[in-house]
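For reference, the structure I am asking about is given below.
A protein chain is absent from this complex, but the other protein chains hold their places.
Each chain gets a letter, A, B, C and D, in the order it is written, and its residues are counted from 1.
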Amino acid sequence: MRNISALVFASGLAFLLLVITWQFILGGAPMLIGEAILQQAAEELGAANLVTSVVLGYRGIDTLGEIAILFTASTATSLVLSSIAEKTSAKSKPGLRDDGTILASSASLFFPLLMTIGLYIILHGHLTPGGGFQGGVILAAAFFLPLLAVPGRGVNHSGLALVEGFAGASFIVIGIIALFQGKAFLQPLFGHGEMGSLLSAGSLPLLYIAVGLKVGAELSGLLANLAEPSGNGDETLSATESASTEQTSMQAEKTKS
Amino acid sequence: MNNIAFNVALPLLTAFLLPIISSGSKSATRFVGPFVLLAMLWFALAYFNVLQHPVAIALGGFLPPLGISFHLDNLSLLMAALIPLMMLLLWPYNNREGFREESLLLLLAGAASGLALSGDLFNIYVFYELLSVASFGLAAANRTAAAFAATFRYVIISGLGTVLALTGIALIYTQTGTLNLAHIGLLASQLNNPVGLSAFALIVIGIGVKAEIFPVNGWVPEVYSTASPRISALLAGLISKLAVLVIIRLLVVAYQGSQALTLLLVLGMLGIIWGELSAWHSKDLKRMFSFSSIGQLGMVLVAFSIPGDAGMAAGIAMMLHHLVVKPGMFLLTENWNGPIKKLKGAATSSPLAAFLFMLFALSMIGVPPLPGFWAKLLLVTGLVEANAPLYIIALVVLLTATVIEAHYLMSTALKIFSRGKKKHFKKLLQTPFNLTIATIFGAVLLAALFTLTPLGNKLNQIATESSDRSLYIKTTLSLKLPPQVKQQVSKVQ
Amino acid sequence: MTTNLIHWLLYGGAMGLIVIGIVGVVTLTNIFRIILALVIAEAGANLLLVIAGYRFDAIAPILTGQALSAMPTTQIMVDPVPQAMVLTSIVIGVGVQALALALVLKVYKNYQTLDLREIHHRMLADIDHSSGVISLLSEEQPKGERPLPEPETKNVLNSGGEK
Amino acid sequence: MNEILLTIIEVIMMPIVAFIVGLFMVLMMRKLAARLQRRIGPPLFQPLYDIIKLYGKQTQISHGLIHDIGIIMAVGGYVAAEALLPVPGMDGIAAKGGLVTLAYLTMVPSLGLALGVGQCANPNGSIGISRALTSMLAYDIPFIIVVFGVAYHFSSTNLVSIIATQQAGGISTWGISEMPVLALAGLFALHASLGKQPFEIYIAPAEIATGPMVEMGGKFLGGLFVMQSFQLYTASVLYVSLFLGGGENWITFLLKCFAVLAIPIIIAYLFPRYRTDDLVRLVWKWPVMLALIGVAFVMN
Partner (left out) sequence: MTTLDTLLLFSLLTVLVSGLGVRLKMIGWVSAIMFAAQFVALLFMGGLGYGGSAIESSVSLTILNQPLSWRFDSLSWFFALITIGSALASSIFAAGIWAKKFHKHDGKPGLLQFAIALNVFTMLLLLASGDLLSLFVGWELVSWASLLLMVMAGGSSSQWGLRYIVYATAGAMAVLAGIGLIYHLTGSFSYADLANTAATFSSTNIVILSLLFIAGFGVKMGLLPFHLWQAGAYAEAPGPGSAFLGAISSRMGLYAMLVVVIQLIGLARLIAIEIPFSFLSLRDMLMWVAAFTIIFPTFTALRQNDARHLLAWHGIGQGGYMMMGILVLNPLGSAGGLLHVFNYASNQAALFLAISAVVYRTHTADLNRLGGLVTRMPLTFVVLLVGIIGLAGIPPMNGFVSKWLIYRSLIVEGMPLLFVATVIGTLGTILSVYKLIHNTFLGQLRLEHEHIREVPWSMLAPMLVLASVVFMTGFMPGLVLDWVVSAQAALGIPQLAHTLGGVESATGNLDMIWITLVLFGGFGVGALLFYSGNKAKRVHQLDNYAGGHFLTADDRYHYSNNFYAGLMHHIGSWYRGTFKWLESSIISIVSLLSGSTQRLFHSFHPALFLLIAATLSLYFFVG
């Protein structure tokens, strides 16, 4: 019954949405601000990659919000996954099972490679396609690959926390410095430099580095959290354990009420 | 004026650094948060006092509509001031375990401030998402199985909501080619067609998930009855209002046609009916209050659906009233969360709490001269003035709902005040912490009662200002427009 | 003609993704699949955003080669703003999905099931129990006792529902 | 000044007249009863003798102050009521009270009786009272409708003026000839109010041992006898002044009164007794219907 009604309404929704979109002309949408940005972005920001200038310049606060969301997500995830006691510190279990030498060694082989690519993409974010997010994801992959290859290997959470904290902070601090210079929040600092060169587009590269590190740290933290639920490996064991913690928590709140 | 950006930047910064601080010293973790909130409060109030007329600031120095702009008027600054205030009141001072809840709260504060201030549609969306994710984390913070399940359902429904909202934004962008609210307002003529209106509908329903709009509020009773009362108070009191605020901004700036208002009115009426009826049937305080808050937000929506200043004034009044009353009530549910029939003798075990409950209940029913009555009076006069059949129906619904409200609230109150057995008293004792906070809310209510006249004047001023569309547009676009946009704008018109 | 086809393909595709995602969320009962459906819906929304900036035979908004020197460029570029927005919304989606996954893990550990129905019932039962109310879903259940079947695995625990 | 004096004299005279006439009415009642039952009946002064005997009896049993006060109220109420009933040559305070007042003043004696009986703490008495009050509820409704009709017809509640209007116009303007239906209903109500057969359920000697009178002996019963004579007088005079144009002079007046009274008494001794609820049903059916029809006639 529910499915039928769902399908009926969904088809109705689809029809209506199509009716709406049919009134659009493909590629004919008015792009008022788009045009304007294309016109003046280059001399305003001096970044070859106009998307970057939008991401970090015109809509910089969006980017701030978005890394904040990543941070929030990882915090919430660790809040959800951690049991009552703080036990997210790194630990490596004895007798973890080894999934074969090839996998392990190739993983450790890939690590530097991925790191370099990621950093490159981050650093050239304002010149070429790509940027902080893309690079950050690759960095995360670099960190996560060994974890997949050798499950149960601990991740240095406190280190990650340090990185993500400082990266995010630096992004904001750069914005605030602008404030203290009497400019607006997140206004680009320094001169434009010579367009197309590595050291150009003012403080955008710095921002992108911050973003990249942040994203990398966040993602790897997230993945690690998911991979090692409530900070310790074995499933059923953890089930009983976390369950018992649920137990206690429930009891606690019962007694409270 | 640019410094208002601190209200967004500071809490985020602190939240980012909180893990590091906490690894340093636990005590600092507990106290840095309140300091930041105080700072935010100070900024907001400072601007609230000096502000003569609405002001827009361009973030990153990029002029709107290209860049993102914050819109500072009495309403947004009022909200920006209320956010840290509520946070301070509902801050987990007695939280011993870790920093995560604190940092989530700070993120929530930052996001909320951004939401209140921002004048850019997509930016609003981003902050709204930040708000949602933070509230997910807080809703699950109780770490009970039920809390996890409820939060999951919450995540799913509001995820769908954001999808709809994003679709709406995309439609608007495709239609107008801009994201800045003021600019959209300038081009409102292009949105006064099925496409634009359906974009509005999608956004309303999407954002409505947080605003507890019927029928996308299925999460409300579950989350509020599994999360800790402080969080419920925060979500019901503050967050829902911010979501409403977004809808109102959009309504005022771009959608002044009657159709959009009708949508809001109908949704609001359904919300009232469903909320109050369900509350009447519910057997424990937490769910009763969550349902009744659904009903109250329905009333807020109905109020805002009245065209002109009258509606705006009524809506803001209802909003602020609910903002004060509902958290106070939720705080009382912590130790009174049993079934209602077990509440006998609660008054004798903690009389102050019982008094507060009575106070809040009376104000919610709208008993003169409590503030709730004046809000309701504004609503009633507004509805009658609007003088359309649908509005008259809304009036009838409102009044009937009030009767139902009175019934379930009073039956609870009489249970609380009736004599009970000695042995239950210890169970019904309120924690001094919650009691203090609730008392503060009650005191605010009474203070409002004694300063009604000035409050009313201020309210009217805010209402007239924030219901003025052209003012909003002028404020933002009066910043020097880049030439291309100028001529495009002129071309568009 | 071709434009029409592309138009249908793109817009229809975007809307179709959204609707498919929504239908998935509504009809599916396995919570993990529900998350996937949500992802699909978000993908649709993002696609719609990107299309908004589409221009026929335009290049990516990146200045390369002589364009660097010759400003303003002569070539048509696609709208950079939607791209930035999509970038943002994708990352946002990632965050939300990660959180949802974490919740799925926890829910599974507590209830030992991925069936939303089951989960919902037991959640309601837990809420009723914690607030001392007999379940509103089944009025005629015996007092205090949980009406639900015992979870299979013995080392699993239904969250303090029964004492 | 001296018309106040005059009024006072009249107020004193009227009850005395009433008492005497009432005694003869009692006598007539008993004579009629005797004739209908093939008996000779009592001599002329028998009612008076009875009363004197009762007052002079040796054993007088009182159940306390309220018992006495009840009898006093019962008698006194009627004494006062008589002052409101104009008789030829004497108006008393009829002008100051009027019809409605009279109607309610006649409830004082029954209330007094009820109090006195209640004080006696005899269930039979209480039952009798409850029945008496019930039958009052029954017959007062048609009675009050009749009162309304008359008052509306003469557009006055002042008995003096009502009588004056009737006498001025002669027989054709009498109430009975102008509103016969009402007159009939009035007669019915009058009969019921007298508490004679078939409406004497509240006395029911065989069943509840004469109900209200069960504890009454000696001067208490004597008081009731006095009250009865007043009651007969009041009822008949009221009817006469409402429908038969009051009394031009004493002869016609007394003739009318006795004639009016004779009718219900004759009927009374031909009927068995109704049960309380039957009584209520009967009285609420016919007289009320008649009275309403009469009012309809009057008001059109």
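Criterion: a contact is a pair of C-beta atoms (placed from the backbone, for glycine too) under 8 Å apart; a residue touches a chain by one contact, two chains touch by 3 or more.
For clarity, every value in this text was computed on a predicted model and none was experimentally measured.
Taking every chain of the complex into account, the absent chain touches A, B, C, D. Listed residues D:Val21, D:Ile127 or D:Met179: the one in touch with the omitted chain is D:Ile127.
Touch with the chain that is not drawn comes from one residue among D:Met73, D:Met179, D:Ala192 or D:Val237, which is D:Met73. Of the listed residues B:Arg30, B:Arg153, B:His183 or B:Arg249, the one in contact with the hidden chain in the full complex is B:Arg153. Summarising the interface, chain B meets the missing chain with residues 153, 156-157, 160-161, 164, 194, 197-198, 200-202, 204-205, 209, 215-221, 259, 262-263, 267, 273-274, 277-278, 280-282, 291, 362, 365, 367-369, 373-374, 377-378, 380-381, 383-385, 387, 395-396, 399-400, 402-404, 406-407, 410-411, 414, 417-419, 452-453, 456, 459-460. By the touch rule set out above, chain D reaches the unshown chain at residues 7, 11, 15, 54-64, 66, 68, 71-81, 83-84, 93, 95-101, 104-105, 107-108, 111, 114-115, 118-124, 126-127, 129-131, 133-134, 136-137, 140-141, 144-145, 148-149, 151-152, 155-158, 161, 201, 209, 214-215, 218-220, 222-223, 226, 275-277, 280-281, 292, 295, 299.
One chain is missing from the display, and on chain A it is touched by residues 2, 5-6, 9-10, 12-13, 16-17, 19-20.
The rule we apply is simple: only the chains that are shown with their structure count from here on.
Compared with chain A, the chain whose C-alpha mean position is the greatest distance off is D.
Taking A-C and B-C together, the pair of chains sharing more C-beta contacts is A-C.
Distance from the chain A centre to the chain D centre is 106 Å, each centre being the mean of its Cα atoms. Centre-to-centre, using mean CA coordinates, chain C is 94 Å away from chain D.
For the pair chain B and chain C, the distance between mean C-alpha positions equals 25 Å. Within chain A, the positions touching two or more other chains are listed as 17, 24, 29, 31, 33-34, 37, 39, 58-59, 62, 65-66, 69, 72-73, 76, 80, 246, 249-250, 253, 257. The multi-chain contact residues of chain D, meaning those touching 2 or more other chains, do not exist; every residue touches at most one other chain. By the definition of touch given earlier, these chain pairs are in contact: A-B, A-C, B-C.
On the side of chain C, the complex with chain A involves touching residues 3, 6-7, 10-12, 14-16, 18-19, 22-23, 26-27, 51-56, 60-64, 68, 71-73, 77, 79-85, 87-88, 91-92, 94-96, 98-99, 101-103, 105-106, 109-110, 130, 153, 155-157, 159-160. The part of chain C that touches chain B in the complex is made up of residues 18, 21-22, 25, 31, 34-35, 38, 41-42, 44-46, 48-49, 51-52, 81-82, 85, 88-89, 92, 95-96, 99-100, 103-104, 106-107, 110-111, 119-120, 122-124, 126-127, 130-133, 136, 158-160. By the touch criterion stated above, chain A contacts chain B in their complex at residues 16-17, 19-20, 23-24, 29-37, 39-40, 44, 57-62, 64-66, 68-69, 71-73, 75-76, 78-80, 82-84, 86, 158, 161-162, 164-166, 168-169, 172-173, 175-176, 178-179, 183-188, 245-246, 249-250, 253, 256-257.
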